[in-house]
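Missing here is one protein chain; the remaining ones are kept as they sit in the complex.
Let's look at subunit A:
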Amino acid sequence: MDDRVIIRFNHVTKQYDNDLPVLDDVSFEMERGKFYTLLGPSGCGKTTILRLIAGFIEPTKGDIYFHGKRMNNVPANKRQVNTVFQDYALFPHLNVFENVAFGLRIKKIGKEDIERKVKEALRFVNLEGYEQRAIHEMSGGQRQRVAIARAIVNEPDVLLLDEPLSALDLKLRTEMQYELRELQRRLGITFIFVTHDQEEALAMSDEIFVLNKGKIEQRGTPKDIYDEPVNRFVADFIGESNIITGTMIDDFVVEFANQQFACIDRGFAKNERVDIVIRPEDLELTTVERGKLRVRVDSVLFRGVHYELCCYDTYGNEWLVHSTKKADIGEEIGLHFEPEAIHVMKRSGGE
């Protein structure tokens, strides 16, 4: 087997009592040194995967391998994995130093080594000089860093991050996104990051797993997932998009809104019903004559970097447009787009 593979799930199912499975026959591999993101709405099973890797729960069916060794029954404290928890789970009765030193003390490491490693970890997360602070004296962002330091000081092979940025305000969140990505590069270990925020996922990951209802809908690079969503769910979840149904007339020709358009997709059956995705930023505002589509503006929102126009064509399809140009409500406009902007997806299942 490929020795870059660090974690392997083999037909893993997790089910509580007789409820629907939280995780339904999932198989995947993860390589060392990459930044993975598990993305999906709440209840999709992303945190379950994380807890299975951490060892807090055991799979109902299937096997989990680390470095090719089966780990199903290895308890959490014997795994080379550390977690940054959603609520940070810092020990309130210990100060920053003791929180970070917790794992090292359990390993019975010498006093000087602990001192040195804790200092190093705190420097890594830019928290030098905070050793003696109590946890409740730290701000949300600082606690976040303490939690990361506490995890990385143990030099794990894999760092699990369970929505660690969700409690931070927008500005801090963006900052931490950069920092986490940077941290992962410097440490060179595998990060598995759980989030429901697609922007976060796109910005940080080497690879994204999009999950829904206990199954992996799609895995791929952020660009793959954004540009080539395999189905309606992924397209809808990743970014805002216009999803309408259409018909694949032939290779490179698709019909929707009662018109035929050139596209770059092929390999569908003739006259197969398909879902079409066009991203709002790929639609360009133009005059009615020059537009490929003719729509009426229904509402306009100013979003700062662009206007968000909600338009309807004559067939009742809704078209969301992101444009730096402004249009008036009720105005008839044309929409232009390139053939590459059209993403054709099978109506159910994979592409």
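Operating definition for what follows: contacts are C-beta pairs under 8 Å (C-beta built on N, C-alpha and C of every residue); 3 or more make two chains touch, one makes a residue touch a chain; residues count from 1.
Just so we're on the same page, contacts and distances are computed from a predicted model.
Novice: Missing chain's UniProt protein name, "Glycine--tRNA ligase alpha subunit", "Imidazole glycerol phosphate synthase subunit HisH", "Spermidine/putrescine transport system permease protein" or "ABC transporter domain-containing protein"?
Specialist: Going by UniProt, the chain not displayed is called "Spermidine/putrescine transport system permease protein".
Novice: For the chain that's not shown, point to the residue among A:H136, A:K171 or A:R303 touching it.
Specialist: Looking across A:H136, A:K171 or A:R303, the contact with the absent chain belongs to A:H136.
Novice: If the hidden chain were put back, which of A:Y16, A:F56 or A:Y312 would touch it?
Specialist: Answering carefully, the residue with contact to the hidden chain is A:F56.
Novice: Among the options A:T37, A:N82, A:Q198 or A:N317, which residue touches the chain absent from this view?
Specialist: Hidden-chain contact among the options goes to A:N82.
Novice: Which of these touches the unseen chain: A:C44, A:L90, A:L165 or A:C263?
Specialist: Considering all chains, including the one not shown, the answer is A:L90.
Novice: Go through subunit A and note every residue touching the omitted chain.
Specialist: 54-56, 75-78, 81-83, 85-93, 102-103, 106-107, 134-137, 143, 150-151, 154
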